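All protein chains of the complex are present and in place, except for one that has been dropped.
Each chain gets a letter, A and B, in the order it is written, and its residues are counted from 1.
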Amino acid sequence: MAESVLIRTDNLKVQFPSKTGPVTAVEDISFSVRPGEIVCIVGESGSGKSVTSFSLMQLVKFNGGMISGGAITLHRRDGTTVDLRNASEDQMRGIRGNEIGMIFQEPMTALNPAFTVGWQMAEGLRIHMGLNRVQADRRSLELLRMVRISEPENRLRQYPHELSGGMRQRVMIAMALACKPHLLIADEPTTALDVTVQAEILGLIDLLREETGAAILLITHDMAVVAQMADRVVVMFRGRKVEEGPVRRILSEPQHEYTKALLAAVPKLGDMSQKPNPEPLKIVGERYRGPAKPLIAGKRQLLTVSGLVKRFPVRGGLFGRTTANVHAVENVSFGINDNETLALVGESGSGKSVTGRSILRLEEPDSGKVEFENRNVLALDSTEMRDLRRNMQMVFQDPFGSLNPHKQLFDQVAEPIRNFRLDHGSALEDRVANLFDRVHLPRSFLRRYPVELSGGQRQRVAIARALAPNPKFIVADEAVSALDVSVQAQVLNLMLELQADLGISYLFISHDVAVVERVAHRVAVMYLGRIVEIGSRQDVLENPQHGYTKTLIAAVPTLDPDADVRGRVKTLSKVPSAIFPAGYEPEPPEYDEISNGHYVLKNEKQ
Amino acid sequence: MAYLIKRIVNSAIILFLTVSFVFFAGRLIGDPALNMLGPGASDVALENLRRAAGLNDPILIQYFRYVVNLLSGDFGISYRYGFSVLPSERLSEIGQPVIDIVLERLPATFFLAAAAMGFAVPIGVFMGVTAAAYPRSAADRIVTVLSLAGVSIVQFWLGLMLIVFFAVQLGWLPTGGYGEWQHVILPALTLAARPIGRIAQVTRSAVLEELAKPYIMTAHAKGVPVNRVVYLHSLKNAAIPIVTMIGDELSALLTGAILVEKIFAWPGIGLLIIDSLSRSDLPLIQASIVVVAALVVCVNLLVDLAYRLLNPRIRFGKTEA
Partner (left out) sequence: MDTNSIELEARKDARDVRVTGSDYLRAILKDRVALAASIFLVILVVFTLGAEFFAPHRPMGLNLRDGLLPPFSSGSKGEFYLLGTDELGRDIFSRLIYGARVSVSVGLIGAGLSCLLGVTMGLTAGYRGGLYEDIVMRLVDGMLSLPSLLVALFVLFVLGGGFVNLILVFSVLHWMVFARMARGLALDARTATYVQAAKSLGTTEIRIVFYHILPNVAAPIIVLLTLEIAILILSEASLSFLGFGVQPPDPSWGLMIADGREHIRSAWWLVTFPGLAIFLTALSLNLLANWVRAVTDPVQRWRWITAS
């Protein structure tokens, strides 16, 4: 078995036509997958990893691409081999979904919203295996049980929008496995999912490999996913394969500079275990500067949040009355000192972003108190609030959306300076130029438009803009989540550098525990609108007390290939939610103080 | 369900406002009695009519009476149809109720609208899907220009041109009239041009948008034939804007057929409106407008129901986020 090969590409080249001539997306890609093996293709955006995976079944042509070189050899079920590059559309249809199954990144949009789950699952079975409706339904049920979905009979009749993200991805997997393919291609199958759900799905994929014997080609940007899943790894960079090998060798002795850089840029949970203060990441190729001075948090309380509540009404009934409330933020209290970073960590729907936005009053909280330098923020009128925004700034998650596409970068960064009339004329120009220096952007960018920049560059502009009025406090709402890991490391280092030089406090909102460990002095874990645990970073991450904190930390994939992934598979049923009937008032949270400043929620909501 | 009730209440309000508008605007033209009896009427006859029709009452009372009568299906008596100068007390016995006249004309208009949509929907959808399946191809460009031509053409002019060519020059079809199947072809073609264009445009952009979505790739990866992906997977999701457009165009056909009916002497409600306008037959005009508005409101409600069938997300409840 070990010597046989299921699918092999040789010198694969894919191009996309453009009016200025064909643009080469990937070139000279050769790798193979053996039966029953998990091969990971890893790379950042623009590496061509997805194009490669889409080429195997000629799917790339539906995106306008063409396979212009190389060969893709598939060993078929019947023992023959076929070159998928030159296979006819008829031949391909018999292979797609039948001998090769595929799952995609976006479980929210990869299922057709207009058809039931059962219909979509049955479609492939009817096309490839000629089953009638009853037989197809029976097989679909079997498949849904295999991917451990609760109440599979009901699921068949449901539409995709009625399922959670994790359930949809399970349906996708079931659909891809419907005709017992020998190869499953998974394109970033867990990227859009919460980390606890990701752990379950990865565990499930691993389990199914054993149960079905299918080989798996897993495309990912996440080195930790690679470490957990792969037998062998193909590393891609800018359309080419830079390295290939067994997972242990790639992780322990990477050969290529890029692989080394990529591995170094990944924040690893546990790296900071003996260090009380945040430290920049080491970036390969840059001289390691080390902490210029230790990032020690101040002692003066800058911001105090107490009893913050924000609920969103769910309307229904005849007259659009509020029938229920989403308790997005439920009685949240914390403080931040000067020169300190507090990380709010939690999964989607935990209320961490709403908390950050409520502090800046981009969202009007329902009740609670926010004090900034002893001023009651929630009681300020709109003029006073505007003034206060000089000192409280925000960096948003989406660097593509947070800049106005029609304005030059100079004007965008100058905006707060003009708003507060801090400088004008040549002083303004100097100030903006200095800000560009500050975030390591060339001054030639001043007259450019956002569309001309990469994601990382845009996020630097957004940071420069937030710095412009010399704020004391910045809310960073998932500020590095949309960035590639190597870019993420640079932006994180920039934020730490600015804190060391300017003494800024951050409220660092993130879903990524490993990143949080790198930057935070203190950590607050949010779950369904509440802080379940808060304390110093070392206390919370190294000595977690609350059940949810433990689950969250356990779910973080590590670079250790020996970690157990299957233990996390469980049957997915109801997703817990923070929706309560109108008028429901949960009891106020009570906390146990485990040690100095380390609090754990005592009473659960339900 | 709650949403449906809300929609019906909304529609009722719209109809009520239309009725009010029609009533008060009608009074702006001048003395209804004079209008009814003509300039040659004697003062006595005018005064008799006013008294009999309650035209001396305060305007709000008259308005109230008008609305109440409407609710019982009484839209008033035509000034012109089946009416000559008579003692006004006997007006209601001799004059023809306008609602009867209007309802008599409805079938012809429905028939014409159905025939036009029968041409327009399949042709428009097919053109749009073809263009979307091959974006920026020659077929796409042709569909774009043709569909823009369809919405740019003046309908009554197109009708006249078709008459000149097919009826006058070639003599294949009648120039106008009603009754035989040959009569419906030219007016239906004339009316179909615009809906074909608009349906093709909307279908093209909606299908194009759907074809770029990830679920399309899922379908390809399952081995679903390309035609099935385009015509089933994407078209069902693109259906909502298309159905909206079909509804809009159907409403437009019920009202916009006025000119085409006139040109082809098609005895529908449009021709009736033109005739009653030229005869200043106010009750008839008012009734026609209210009936057509009611039809349009019904079409809109049907479109809304169609949404529910087409989009499971709407069907199962949440109307607002």
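Quick notes
By definition in this document, contacts are C-beta pairs under 8 Å (C-beta built on N, C-alpha and C of every residue); 3 or more make two chains touch, one makes a residue touch a chain.
Everything numeric in this text was worked out from a predicted model, so none of it was measured.
Considering B:L173, B:L211, B:V224 or B:I285, the position touching the chain not shown turns out to be B:I285 (whole complex).
Touch with the chain that is not drawn comes from one residue among B:I5, B:V145 or B:L305, which is B:V145. Looking at A:N325, A:T355, A:S486 or A:T549, the residue that reaches the missing chain in the full complex is A:S486.
Between the chain not shown and the residues A:L360, A:L528, A:L541 or A:A578, the one that touches is A:L360.
Contact with the chain that does not appear here is found for just one residue of A:G118, A:P416 or A:G535, A:P416. When the omitted chain is restored, the residue from B:L49, B:A133 or B:I258 that touches it is B:I258.
For chain B, the residues in touch with the chain missing from this view are 10-11, 13-14, 17-18, 21-22, 25-26, 28-29, 141, 144-145, 148-149, 151-158, 160-161, 163-164, 168, 251-252, 254-256, 258-259, 262, 273-274, 277, 285, 288-289, 292-293, 296-297, 300.
In the full complex, chain A contacts the hidden chain through residues 18-20, 44, 286, 360, 362, 386-387, 389-390, 393-394, 396, 398, 401-407, 415-416, 419-420, 440-442, 444-445, 447-449, 451-454, 456-457, 462, 465, 468-469, 484, 486-487, 490.
Note that in this section only the chains that are shown with their structure count from here on.
Once the centre of each chain is set as its mean CA position, chain A and chain B turn out to be 51 Å apart. Contact residues of chain A toward chain B in the complex are 54, 57, 59, 62-63, 89, 92-98, 101-102, 104-106, 109-116, 123-124, 127-128, 159, 161-162, 172, 175-176, 315-318, 320.
Touching chain A in their complex are the following residues of chain B: 2, 5-6, 213-226, 233, 236-237, 239, 310-313, 316-318, 320.
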